[in-house]
Every structure is written in C-alpha cells, then in structure tokens.
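Pasting a structure here, questions to come.
Note that one protein chain is taken out, while the other chains of the complex remain in position.
Here is chain A:
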Amino acid sequence: MTSSDTISDASSSPSSSSASTAATATKTSNYSTKERNCQTVRIPPIHRLAIDDIYHNSTDPDDKPDLDILKEHLLLEGRLTEQAALRIIETGAAILRDEDTMLTVTAPLTICGDIHGQLYDLFKLFDVGGSPATTSYLFLGDYVDRGYFGIECVLYLWALKIHYPDTFFLLRGNHECRHLTEYFTFKQECLVKYTEDIYDACMLAFDCLPIAALMNKQFLCVHGGISPEISTLDDIRQLDRFQEPPPYGALCDLLWSDPVQDYDSDKDNTSPIPQRRSSLPLDDLPPSLMTQPALPSPNEHLYLHNTTRGCSYFYTYAAVNEFLVRNEILSIIRAHEAQDVGYRMYRKSAETGFPSLITIFSAPNYLDAYHNKAAIMKYENNVLNIRQFNSSPHPYWLPNFMDVFSWSLPFVGEKVTGALLCILNICTDEELAEPDEQINSLIQRNNRELRKEQLRIKIRALAKIAKTYKTLREMSENILALRGLTPLLNPTELLNNPEVKTETDVAASILRDATISTEERFSTAKVFDQVNERMPPPKLSRSVTTPVTIERTKQSSISDSPLQSMSTRKDLSSKVLISGTTQGLVKMRRASFASSSVVQMNNTTTTVKSYSKLRK
C-alpha cells in the first residue's frame, strides 16, 4: 500500500492543512484532500427541478411536463421538488383512473415486460422500440423494486402517459402495490429520494392502473396470467381494481400466476375441445376436465397451487387453451418471469398453430446478476417481431440506498478496535510470560493478580467488540456483493440468521466467480433469487385491521393439494359477491378516487392527505 508514504508526507509538511490554499491544500504524493478524485464522473445536480422548470405554462391545467428536460435531469440522477413530482404522479393517476380495467388496444403496438427500476435500460428500450411520439406502447407492469431508479421510471412513464394518453398504456404488475414495495426497496427509495407523501401518491396511482388489455381482439395482455376464477373477458372487465390486490382471488391471480414448469411438454392435449364458437357454461364441460380425477396425474388439473410464489396458481396448457377457445382469442401475452433471452414462446395452440402463451421481459441484466438480454415485442400487420437489447451502464447505489458512513462505520469500528487489540495483546503476552522484576518490586502479589485480571477483562471486552464489528462488516460485504438479491434491510437481522449468512456467503462467492458460464450464471442467479419471487410474508404487528388482513387468515387454511379446476357455478358466484366485483361497487370506488385526484395547483398537500384518508 502506498498510502503509508502519503500519510507521513502529509504529517511532515510544516504547515497544517488549514493554512494551505484551496488550490493545492494538503497535497500528498498521491492525492489531494480537496480535489474530487474521479473528475470524469458526473456529479448529480444538486438543485431539484420545480414545477416551473418542467412546465412551461404551469397555471394551465392542460399543460404537460417537458419530456426532454425531465429525461436529461433524471439521467444525471437529479430529483424534483415534492410538488413537481406530486403533480406528475397525480395527473397521470387521473388519466389512468378513467381507463377501463381491461383496455382495448389496436396494432401497431410495442409491448414491453418488466422494467423494475432499471431507468437507464428503459431509455435504451425507447431507442430500440421507437419514440413514444410516433410509436404506441403497452407496458405489462413491474416498474419498481429490485432496480434502484424506480421513482424515476414512474415519473418518466407517467409523464409519457400525460403526453400520449391514447397511444401509451400502462398495466399493473404484482409489484405495483403496498405489500411488495414495503418489503422490497421502492418504499425506502421514496423515503430516501423524496417523502412518504410521494410514496402514498404512487400507491394510489398504482391502484388506478388497468389490469389487462385486449389487443386487436386477439391477444389478452396481462402481467401474470389467467385465473381459475376468471372464465371470460367480461369477468376481468367487471373486477374492482381500485384496491390493494388481495393475497388470493382473481385480481391476485391475474398479477401473480405463472405457466406450469412443464407447460410445453404437458401431454394433456387430448381433451376434446368442442366447436370453437360456442360459449360453454362451466357445468357442461366434458368429463375429462371435471374435478375428482381417477388418475393421479397432475395433468388432469387445469390449475396447480403456485409453490414458487407461495400464492396463486400455475396454469396448464389445457387451462390456457380452454380460455383461448372460450373467449375466441389467439394468445396470452404476459411478463412476470425473467427470461435469459428476453422472451419465451410457449406451446402452440392446436387450432391455430400460434403460440398459446408468450412471456416478454424487458429488464436486461436483471439485478446486475442475471446477465440476460431484454426484449420487446412489436406487433404490426399481423406480424410479431421481437427486438432484443442488452443492458446499459448505470450509476452505482449501495444496497438499500445506504450512505457511505452507515456502510463503512462497522468496518472502521472493527479495524480500529482490531488495531488497538493487537497492541494491548502484546502487553498482555509480555506481562503474563515474563514477570518483570522491576514491576514485582513495586506491586504486592494480590494487586498484581488484580491488574492481570483487569487487563484480561479489557482485552475480552475489546475482543467482543472486534468480533461484532467483524461479523457486521462481513454481512455488509455480502450484501454489497449480492446487491439487490436480498431485500432485508437490517444487517443485525442477518447476524441472527445463520442460514441466511451461509446462503449469502455462497451466493456472493458464486457471483464473484468470473469463470462461470452465462447460462450457469442466469440459472444460478435465478435459483438464489427464487426466495424473492415469492409473495412476502404478511406484516406481523399491525394495529390497523383491514379486510385484507382477515382474508390472509382464510388463505392459510387452504390445503396444498392441487386445486380442482372445476368449481360449480354456485361457488364461483359466491366468491364474486365476497370480492365485491359488481358494477355498482366499481363505480363507487372509481368515483371516490376521482374526488381526490383532481390536481390542485396551489395545494397539493391537501390532495395527498385526502388520499391517505381514503386508503384507511
């Protein structure tokens, strides 16, 4: 290390640093203590963009935010004032609120999957897909969490929605909710970069996001997939979407479900599907699709419990095919699962020869660990084009938006106490090994023993501190290496959980291993990230009792046996009543959102507060 030279040089200079001029200051042989080290790294702008910086005519309620100014500022990691951010979020939310729960969209259209806060990759996406000024877009959700620029993604996407309300469309993903954003990083991100009011405004805006889109009357677009509680497109249209998604039920399933692992090789394609055009009442389906199968094969079931997510279902090819036929559509386009090449086409439908299911994923090098390509889909003139793209560089953040002092202090503590411990230890060795005659002559026997014991106690105490700091530091290092692969906020939690420590150790070493192949890296990252694909556990000690809490207890009593696909009509309708999906209820909920979402220029704080009242 060369810094030892530099330190002694600094110390030997006669003038103390405070007497030096700003230009040269304390110049050691290697570096200055005044000049910023990496001059080529652009420093983020310090000032926040205000409403008048972004809007050219801010008193006009129809005025729109300047996209170029916003983009340039966000790229540099600049921030907005709370008022400016609120205005964009709430104006966007108002537009979303008035849209149907299932959008009707037409080709040409560019369909995009998960973004997950990867702002710099989002801008690359627009380079690849074309400017929203001239290109129609449909995003399938998951704009926040995992990546560290979620709020910037929201602000820019919402600004685009404001500019192009009729050609730019956003759907809801499973991450656009309070439960996941609290558990992962988006809430923390809002608190660090903005305020809790901004976070609350985002949650209310997310409640307004439509759930699905029907493209060209041929493609159902949704974040996760289909649900055993959804038989027709109308079932989706009639859902009450203006709420935190419950932990089970149709709204949950549409955002959370996945195709079964062996979707493509599922042999159950022999079930006789009657003529395509008839709409079948549920009771009348042929016996092979009924419940209580004689055979143990899981293929007899259309839906299985989704053990990966810990909630919702896996849907089979048979389930999808049944849905496509019943609703006379061609395919389902969804996102929700990371793909090595950015997309996946699944088994073709027997009737059409077209893939029954397509996954699209638009976050390249997901979590800075998967090393995957991203993709978007362009549908035009009855042709589906896939465009892939790679990741772009992005500024660095410590895990959970930690500042460098919180990050380094445990290490400083460990190393400093370690150094002092070394020095004290030398004294102890000395004292215990060679009784010094000089000392003996000065101290009585019992005093000597007392001194020894006191020193031993001091050493032990120091050693304890040193060990704690060491463990904390190792924890921090592992968090750093895994960046984004663990949502746990508190390093001391990790300290108390030896299981996690081992996993993170192993994962960290794997990530550092440069010789690992690309495929291995994707699948290894995926394995270690699997825990983060699950629905997070419910919050434990909350005094607020909401309907969602009660429903959670219900959920836990459902057994794990594969779900029988066929419920009677009666069961389904009773579920429908419980979840309150009547038209009247939807109208009421939408209206209650409407009354608070009017953008008030002068008093945006009041608006947000009324949102909060609504939520509780």
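Rule of thumb we're sticking to: a contact is a pair of C-beta atoms (placed from the backbone, for glycine too) under 8 Å apart; a residue touches a chain by one contact, two chains touch by 3 or more; residues count from 1.
By our rule, contacts and distances are computed from a predicted model.
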- Item | Choices "Histidine-containing phosphotransfer protein", "40S ribosomal protein S11", "EF-hand domain-containing protein" or "DNA polymerase DELTA SUBUNIT 4" - which one is the UniProt name of the chain not shown | "EF-hand domain-containing protein"
- Message: Among A:His56, A:Lys217, A:Lys458 or A:Arg534, which one touches the chain that has been omitted from the display?
- Response: A:Lys458
- Tell me where the left-out chain touches chain A, residue by residue. 1, 3-4, 7-8, 10-12, 16-18, 25-26, 31-38, 40-41, 43-44, 46, 77, 395-398, 403-405, 407-409, 411-413, 415-416, 418-420, 422-423, 426-427, 430-431, 436, 438-439, 442-443, 448, 451, 454-455, 457-458, 460-462, 464-465, 477, 480-481
